[in-house]
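Heads up, one of the protein chains got dropped from this complex, but the rest are sitting where they should.
Labels run A and B following the written order; every chain starts at residue 1.
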Amino acid sequence: MKQKQADRYRLLLIALVAIIYIFPFLWMLSNSFMSEKNIFSVPPKFIPDLLFTDQVLDNYKEVFTQYNFGRYTINSLWVYTLAAFGQIVVCSLAGFALSTMQFRGKALIFSLLIFTLMIPVQVTIIPEYYLFLKLNWMDTYLPLIVPSFLAGAFGTFMLKEFFSQVPRPLFDAGIIDGVNAYQMFARIYLPQATSPLATLFIIAFMNNWNDLLRPMLYISSRDLYTVTIALSQFQNQYGVKWNLLLAGSVLSVLPLLVIFAFSQRYIIESTMSSGIKG
Amino acid sequence: MTQPPYRWHSKITPWVFIIPTVIGLLVFRLIPIVSSLYLSFTDWNLLSSPVFINMENYQELLSSEDFLGIVLNTFQFSLIYVVGSIVCGLALAVLINVRIKGIAFFRSAIYLPVVTSAVAVGIIWNWMLGPTYGLVNNLIEAIGLTPPYWLGDTRLALNTVASVQVWKMSGYYMIIFLAGLQGINRDTLESARVDGANAFQSFFRITLPMLMPTLFFVLTITIIDSFKNFELIYAMTKGGPQNASNTLVYDVYLNAFVYYRVGYASAIAYILLIFVGLMTIFNFYIKKHLVQSLD
Partner (left out) sequence: MKKLLMVLVVLLTLGLLFAAGRTETKAETEAIELEWWTWDPDMLEQNQQIISAFEEANPGVKINNTIVGTKEYWTKIRIQANQNKLPDVFTMSSGYIEEWAKAGLLYNLDAFIESDDTFDNFYQSIFDSSREISNTDSYYAIPFALVTTVLYYNKDAFDAAGVAYPTDDWTWDDFRKAAKQLTLDKNGDGKTDQWGHWFYGRYAHIEPWVYANNGKLIDKNTMQFNPDKNAMDAIKMLCDLVLVDKVAPPQKDMTSFQQQDVFSQGVAAMWVDGSWFVDTLRKNVGDDMRWGIARVPSGPSGPSGLTYGWPDSYAIAPNTKHPETAWKFAKYVAGEGISLDVYMAGKIPSAKKLAEDPLFADPSQQPGEEMNLLIEQANGPMTTSYTMGWSEWRGYGGSESLGLNGTIDAIINGHMGFDEAFKKGTENINAVLKRYYK
């Protein structure tokens, strides 16, 4: 019986902790149903004033109709799905080479990859901007997608570890069958990797979704706006439209939350099998 | 699996696989980094061409007392973030590591701040930590204590922002630790329990040592992530009060995008780079001496 009691206490503790993590979001959600005047009012109003009225969804309606949020969400979905796809392609290729092959400069490339991963974007953004300017890629999605098709440090790291764990007999069987490297990759290693690939896809997608700096600098046409640019539209030099910003923020979190909720066990299991446990 | 001791492929093949990565590294990482180095020796306001001024930027940096404070802030932020994230992430993972119905809901709840934008997080916490009407201070007053100025006090501002960043990201590290915990051999734990070990002993003597590879991985990525604090600082304190919560990354932003001193900003960025390099070396030192080889 002691175990059951201990379990109950544990659940209580978990619930308390979860409140600390979810409370700010609940507050954000509640305020997204408030009219502009009453947000951040002093003393604070906890019950959103629009909640029990006909206008409860006004903020959300305005965000969709006046600010075209639906279109921007689709833009973001498109762009970042493509970018995440690029990541799984390029990181699996690189991870495979780094883990199973021998070539000069292997250690150097890997170290450089890890090193450059650490550098914050502000350090390199202006030369990067110039580069895209010269390439004439301004106001297109190319700056947001193409880099993801070329290099990915986190993904390569993860897949290298995973591929190193593939059991030797599988590799040897391939050699005996006389496969070349491409076949070894595509027929033997890649099918094993559906879990980490899916995880990488989701992580790459999530990491990019909230990026503001790059879309801001590279996109100017309204039709091409992403969700993050859309959110920043609610702020100008004279103030912030909090009610719309919060409604928009709630909307921008939802896709990610849904993805995470449905795939979390998957992510955990596959992170486990990608060699992090050792 | 250890690497095959022989080369089983043609010499060119690995390069076919690795060529996108190499191009990406070169074009989108190394070239901008080298350009930034060049820029750090210039004075450039973006309107005209960069003007070569030799070491002046670095001289200005090293003789600035504000700058020393900013460097220390960066260290402090990273320290709080790395330690906080590892401790919170691990604690949360241990707590959540049960098979109860509905545990998935709680995992999602804790992960929620990870996917919320830093801007929204900053706004909300700014409000909750508000001096007079903020929720946190009202609670503290309710139990009879005087609440501090979380964001307005020069001594507290940096720690407050760092703590909010830890809060935001702990769900992410929790997931990674959870994965690591799943991989711990149940039998070892079971036999330890049969032998009479209590929860503490089995955690510290069995679980923790077996978690070392995971710990190292999390250490690596928390160090990397500890520098990504720009958006939160912008949303909460804008580096204030008086540089108290200014870090190298925010200072680069200020100088590059607000003052338009791109050359000077690049010099700051390079100091940051040296910092990062030191952390990388420190990281691999730990790996070599404290963690068993993964291969």
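Heads up, the rule we're going with is that a residue touches a chain if its C-beta (ideal position, glycine included) is under 8 Å from a C-beta of that chain, and two chains touch if they have at least 3 such contacts.
For clarity, every value in this text was computed on a predicted model and none was experimentally measured.
Asker: Taking the full complex into account, find the residue in B:15, B:58 or B:257 that is in contact with the omitted chain.
Answerer: Considering the complete complex, B:257 is the one touching the chain left out.
Asker: Identify the residue among B:134, B:171 or B:213 that touches the chain left out of the display.
Answerer: Residue touching the chain left out of view: B:134.
Asker: Return the single residue from B:85, B:207, B:237 or B:280 that touches the missing chain.
Answerer: Hidden-chain contact among the options goes to B:237.
Asker: I'm checking contacts with the chain that's been left out. Which of B:10, B:154 or B:201 qualifies?
Answerer: Answering carefully, the residue with contact to the hidden chain is B:154.
Asker: Going by the touch rule given at the top, which residues of chain A touch the chain that is not shown?
Answerer: 36-37, 40-42, 78-79, 82, 85, 89, 129-130, 133, 139-142, 144-146, 186-187, 216-217, 220-222, 224, 229, 232-233, 235-240, 242
Asker: Spell out the interface residues on chain B facing the chain that's missing from view.
Answerer: Answer for chain B: residues 45-49, 126-127, 129-134, 149, 151-154, 234, 237-243, 246, 253-254, 257-260 touch the chain left out.
The definition used in the following text is that only the chains that are shown with their structure count from here on.
Asker: Could you put a whole-Å number on the gap between the CA centroids of chain A and chain B?
Answerer: A distance of 16 Å separates the two centres.
Asker: Going by the contact rule at the top, pick out the chain B residues touching chain A in the complex.
Answerer: It comes out as residues 1, 3-4, 7-11, 13-15, 17-18, 20-25, 27-33, 35-36, 39, 92, 95-96, 98, 100, 103-104, 106-121, 123-125, 127-128, 133, 135, 167, 171, 175-176, 178-180, 182-184, 210, 212-214, 217, 220-221, 223-224, 227-228, 230-231, 249, 252-253, 256, 262, 266, 269, 272-273, 276-277, 279-280, 292, 294-295.
Asker: Can you tell me which positions in chain A touch chain B when the two form their complex?
Answerer: 7, 10-11, 13-15, 17-18, 20-22, 24-25, 27-28, 40, 42-44, 90, 93-94, 96-103, 106, 109, 112-120, 122-128, 130-131, 147, 149-152, 154, 156, 161, 164-168, 171, 175, 180-182, 185, 206, 209-210, 212, 228, 231, 242, 245-246, 249, 252-253, 256-257, 260-261, 264-265, 267-269, 271-272, 275-278
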